[in-house]
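A single protein chain has been omitted; all remaining protein chains appear in their positions.
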Amino acid sequence: MKRQFPLIIIFSCGLFMVVQYFVPHEKSEFFYEFIALDWPPIIGVFALMLGVISLTRVSITRIRRKTEAWRYSIVTLIGLFVMSAFGVIGHHYPPLSTAFDWSFNNIMIPISATMFSLLAFFIASAAYRAFRARSVLASILLVAAIIVMMRFFPLGPLTSVVGKTSDWILNVPNLAAKRAILIGVGLGIVSTAMKVVLGIERSYLGKD
Amino acid sequence: MTEQNSRKNIFERMFAIDRRWVYGFLMLAVVLSVIAKPVIPIPISKEARSIYDYMNSLSDGDYIHLAMDYDPSTLAELHPMTRAVLKQCFEKKIKVIITALHQNGPGMAAEAIDTACQRHFELTGYRPESGKDWVFLGYKPYPILIILGMGQNYRIPFPNDYYNVPLDSLPMMKGIRNYQNIKAVINISGTSATDWWITYGNGRYQVPLAIGVTGVMATDYYPYLQTGQIFGILGGLQGAAEYETLVGTPGKAVEGMSVQVVAHSIIIIFIIVGNIGYFATRKKNRVGL
Partner (left out) sequence: MDFATAIATTVAAVLTLCIFSFLYKDNPFYKFTEHLVVGVSAGYWVSILYVNVAIPNIWQKLLAGKWWYLIPAFLGVLMWTRIVKRWAWISRYPLAFYLGIATGVAIPLEMQTKVLEQIFGTVQSFVALHNSQTDFWAGINTVVVVIGIITSLVYFFFSKEHKGATGGIAKVGIWTLMIGFGASFGYTVMARISLLIERVQFLIDDWLLKLFS
């Protein structure tokens, strides 16, 4: 009941989807359209809300136990509940939806965008510290990277040479390398999926 | 002897510049070039041109699907692409079905559509209308199944649009059932959604697909370009600048590319300095040994 039944569900659903792909019969289309594709997003609403519930629990626990930097968890909770209220109530009471949009545009966008922009500094620092021509392989990587980095530089007569070399790198050796990786990734995905469907891979069931 | 020591010190210093100097130089270079706004020519790649030409070959009233699968963290590279594609669609009177399959994306998508409509109004005096010229369907969880669902019927995952209007009541959606009724999907994405569009959109339903992706992702999709699974790539800010140039409205991406030249030069200089320092100190260490 606890383990066997979920394994039977996975096997049946997985097998159905594989067969349905090769034999798209009218009757199988019904299950495919109205259950397989329609129901999971509904389940997803509850599954994703689990993340929000978990965040709330963790924050409340931190505040209760007064762990390090617990005061910041209050900020998280205020952000969570105020934004949720703006969005949910705003759907039924439109003036509040303006506050929802305002918060999204002036709080969420700038913070998220800036957080990731910090990576520009880190990559510059990492390039300076770690990008050394220590060996032939490191030198190949370094040269390819610099050519690709310079591909849009206005270098006068050299512009088209650098541009063409960069295009060649992208369309020939890069293509070969990425295709080899892609084939490996594809085989990995398929074998893992088969292991899940056949019940060989069960780690997602957890313990007990 | 003293001169030799001071030379060694310079190399050692080159080898160990504090990270805050690197940060400072980079920030200064970016700030100064944003203020100065130098202009550089934007060369057009064949990957970008093929998207532009394909879109240009469409007729009035043809449909495309614009999948905006990104969040604010990649807005810098991808928003200019979206605006340029929307501009081309509105000018060509191509009808656009828009989705945002990233949970933090719908608000940005709505803003991008609004801006594109406003710009079109300022240029032509006509504001493209929701339900008539474009439809914004919004977000649903589990993108793989949503992509497959839309391949069967847009109404399976999206009974209503983002503004909660039933799809069947929108004039633009009359007779539009699935990907067979549209000419292409343009996926602008900063996530794995691009892989899903290739595998489940193009793979299962053979819908023509072009992608606009972040620079980090761009090189990974060249194999798909060669096989014809996608017909074009816009890669990062450069791709955005190319498309802005192609549609004739150079904007933030084109401005950004000149700043890129300065910032990249700074990074290349730091790499060279680091390598000179590395080789000089390595030589010294060897001699010492």
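Should a chain be cited, it is by its letter among A and B, assigned in written order, with residues numbered from 1 in that chain.
Keep in mind that, in the parts below, a residue touches a chain if its C-beta (ideal position, glycine included) is under 8 Å from a C-beta of that chain, and two chains touch if they have at least 3 such contacts.
If you're wondering where the values come from, they're calculated on a predicted model, not measured in any experiment.
*Asks:* Identify the residues of chain B touching the omitted chain, counting contacts across the whole complex.
*Replies:* Counting only chain B, the missing chain is touched by 20, 23, 26-27, 30-31, 34-35, 73-77, 103-104, 106-107, 138-142, 144-145, 148, 157-160, 162, 164, 198-200, 202-204, 214-216, 218-220, 223, 226-229, 235-238, 252, 255-256, 259-260, 263-264, 267.
*Asks:* Touching residues of chain A against the unshown chain: what are they?
*Replies:* Interface residues of chain A facing the absent chain: 2-3, 5-7, 9-18, 21-22, 36, 38-53, 55, 57, 69, 72-73, 75-88, 90-91, 100, 102-124, 127, 137, 140-149, 151, 168-187, 189-190, 193-194, 196-197, 204-206, 208.
Heads up, the rule we're going with is that only the chains that are shown with their structure count from here on.
*Asks:* In angstrom, rounded to a whole number, how far apart do the mean CA points of chain A and chain B lie?
*Replies:* 16
*Asks:* Could you list, by residue number, the parts of chain B that touch chain A in their complex?
*Replies:* Result: residues 17, 19, 22-23, 26-27, 40-43, 45, 71-76, 103-104, 107-108, 111, 140-142, 145-146, 148-149, 152-153, 156-157, 204, 219-223, 226, 238, 257, 260-261, 263-268, 270-271, 273-275, 278 of chain B touch chain A.
*Asks:* Would you tell me which residues of chain A are touching chain B in their complex?
*Replies:* It is residues 21, 29, 32-34, 36-38, 40-41, 44-45, 47-48, 101, 104-105, 108-109, 112-113, 115-117, 120-121, 123-125, 127-129, 131-134, 142, 146, 149-154, 159, 163, 167, 170-171, 174-175, 178-179, 182 of chain A that touch chain B.
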